[in-house]
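Written below as structure tokens is the structure these notes are about.
Left out: one protein chain. Kept in place: all the others.
A, B and C are the chain letters, set down in written order, and residue numbers restart from 1 in every chain.
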Amino acid sequence: MQSGFSTKRVIIGPDGFKKVVDIASPNKVGLPNGQIDSTELAEIKPGNSFEIKDTVYYVLNCDTYDYVMHYLKRKTQVVYPKEGAYILMRLDVFPGKRVGEAGTGSGAFTLCLSRAVGPQGQVYTYEQREDFYKLAEKNLKNFLEFDNVIMYNKSIEEGIQERDLDAFFLDVREPWEVIQIVREALKPAGHLGIIVPTTNQVSQTLISLEKNSFYISEVVEIMMRKYKLVPERLRPKDLMVGHTGYLIFARKLGE
Amino acid sequence: MQSGFSTKRVIIGPDGFKKVVDIASPNKVGLPNGQIDSTELAEIKPGNSFEIKDTVYYVLNCDTYDYVMHYLKRKTQVVYPKEGAYILMRLDVFPGKRVGEAGTGSGAFTLCLSRAVGPQGQVYTYEQREDFYKLAEKNLKNFLEFDNVIMYNKSIEEGIQERDLDAFFLDVREPWEVIQIVREALKPAGHLGIIVPTTNQVSQTLISLEKNSFYISEVVEIMMRKYKLVPERLRPKDLMVGHTGYLIFARKLGE
Amino acid sequence: MQSGFSTKRVIIGPDGFKKVVDIASPNKVGLPNGQIDSTELAEIKPGNSFEIKDTVYYVLNCDTYDYVMHYLKRKTQVVYPKEGAYILMRLDVFPGKRVGEAGTGSGAFTLCLSRAVGPQGQVYTYEQREDFYKLAEKNLKNFLEFDNVIMYNKSIEEGIQERDLDAFFLDVREPWEVIQIVREALKPAGHLGIIVPTTNQVSQTLISLEKNSFYISEVVEIMMRKYKLVPERLRPKDLMVGHTGYLIFARKLGE
Partner (left out) sequence: MQSGFSTKRVIIGPDGFKKVVDIASPNKVGLPNGQIDSTELAEIKPGNSFEIKDTVYYVLNCDTYDYVMHYLKRKTQVVYPKEGAYILMRLDVFPGKRVGEAGTGSGAFTLCLSRAVGPQGQVYTYEQREDFYKLAEKNLKNFLEFDNVIMYNKSIEEGIQERDLDAFFLDVREPWEVIQIVREALKPAGHLGIIVPTTNQVSQTLISLEKNSFYISEVVEIMMRKYKLVPERLRPKDLMVGHTGYLIFARKLGE
């Protein structure tokens, strides 16, 4: 079976135009200055261009970043690549690791975990709400290049089935309620990552981590500033994302 | 052969004490309040603690982050995890990918690339200066868990041997001089990432990328703000890193 | 004559509603949930409230910040309070000082200068473009509480009339072209402040300052992050201003 990535294309046009398109389903693709048939698009090799009414468009294959930012359907605030990337690093998520996640949300970060642990690794993801569960399932279906994700439609408050996980990532409203449960699923010295949007949640989570014998490595926020792409008038963009969330990293102490 | 990671331990002590220790080589490990023999340390399972003169220390296994930040020997400015993580994400470096890098520097990011592409992937890294090359070799030797890195002690100005690479990362003084050479090594629509410390270099690099038919995806800087770990008096640390480098991401257009 | 400030009111309503209103000119003031007559509004003392259809609105007198951010007409990028405040501090603009400015733009910072130097001080402001000059004149007319501003409708490239100024502020496209002229207008050790939006302009300005015997005190950018006003869910706002300009501060060396 083909991965969903292999049938997605990114179209790049003038004035920052960017669109992710499915070439597997026949349709007309709207462009700033005309349209193109998806079957025609399928003929163009990534890296190459086409022209519609004197406007040149380039075609690229779709990567994880573009998929998450420009294609994935979301009903929830997703973990964005700037945080997602750092979480992967801090949780030491590399090929072969066994990692857990709750909640699944729209599945954006689940996809990142799946790609990072690779075919020898395993991802277990829990989502309590059925609508999110189904959305994530749809978002992930045939986009996973590795058959390494097990999805649960239940809250981890009912318990985590797995044991001796290398790492766990928590994106839930009240992480302090489930620290004890996550603790049981982690191997000794296992990595825990948590994202929360408010400072009050950070405080409450820190207290719970201490109580539950975690070593707190870091509380951190990541700010990203993008620049306009004009070499002779280089300057940051006028607006930037001011906040997504605070990241908390910890490691399990004791057995 | 055992990976170097398996014989490294992180010792956590009071007042933010943190030290990465080699338990394979017998020695006395200095602590804020006494010392411990590395052979004794080897007996303690990660996650567990020991006590010296009423002070409790915890022992963790060493992860990539701690290795890069607290153990790796450096003669160069290294790519730090906050940038490294985002570069891996933006270059779509996942298991099975074939990626290139120049220069190797101290090998910090080479290690990240190796871990990210996994046993089915491949990393090719070029370093012109012999002293850096040797340092990186030492830093990487037996820390690589996967046998997937090929090191060259030469400048890519002499050419890159590989073709059809998925991605390339450039950390050199004058990236604009080698864009054309990197271009030849990349597959169509392949990913290019560049780090430079000054705005003047950003401008010059952007001009060269345009000339050499790259689509410029993003110029970005990442700022990370760490917080003090006191829940009832939550606040950022007084000092933060104000700058490491500007990141430039691009994709190869045309064949 | 009454100052324009004395006849302006800020209306504060639900969901962050904020509007600056002129109570001197009779009109209907639109509100989220109805309207109020400006003559009625004039009867309400600042600090007090009124009610329209069960919605409570508060009335405040208008301060410099609200005037610049919410009332002043602009055709240009104005110097915002976050930069304006720091410029006043860095240029040591306090009561009694004699300061110059070019260009006047919409007059936002001219107003700040006028208020800061007070009745014993003096502001000289130059604007080349007639449309901006007229706009600034309108913006400043009867908003100046002190009769201390002299406006010129000409470029400082034609020369600055004043000598021995305490400070000068430059907000022009090519500051490097006029550094020599500003130098002549400043007293020895006088303060110079410059704002430019791009890094290329910073570099070029620094070169010109060195050539013209200025001591460069600082190049700086100011980032401001606003928080949502919810005590039990404290967090920064999602979006923030990523860039307005780089500030350069210098002092004249020699006679």
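The working rule: a residue touches a chain if its C-beta (ideal position, glycine included) is under 8 Å from a C-beta of that chain, and two chains touch if they have at least 3 such contacts.
Just so you know, these numbers come straight off a predicted model, no measurement behind them.
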**Q.** Given C:P81, C:P175 or C:G245, the one touching the chain that is not displayed
**A.** C:P81
Q | Residue touching the undisplayed chain, where the options are C:K8, C:R98 or C:R115 | A | C:R115
Q. What residue numbers in chain A mark contact with the hidden partner chain?
A. 199-200, 202-203
(Q) Just checking the interface: what residues of chain B touch the absent partner chain? (A) 197-200, 225-226, 232-244
(Q) Could you pull out which residues of chain C are in touch with the chain that's been left out? (A) 12, 45-49, 58-61, 63-65, 81-82, 84-86, 88-90, 92, 94-96, 112, 115-116, 118-120, 145-146, 187-191, 199, 202-204, 206-207, 210, 215-216, 218-232, 234, 246, 251-255
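As a convention for this text, only the chains that are shown with their structure count from here on.
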Q: Would you kindly give the rotation angle relating chain A to chain B, two copies of one sequence, based on a CA superposition and rounded to a multiple of 5 degrees?
A: 180
Q: Could you put a whole-Å number on the gap between the CA centroids of chain B and chain C?
A: 45
Q. Which positions in chain A touch two or more other chains at once?
A. 199, 225-226, 232, 234
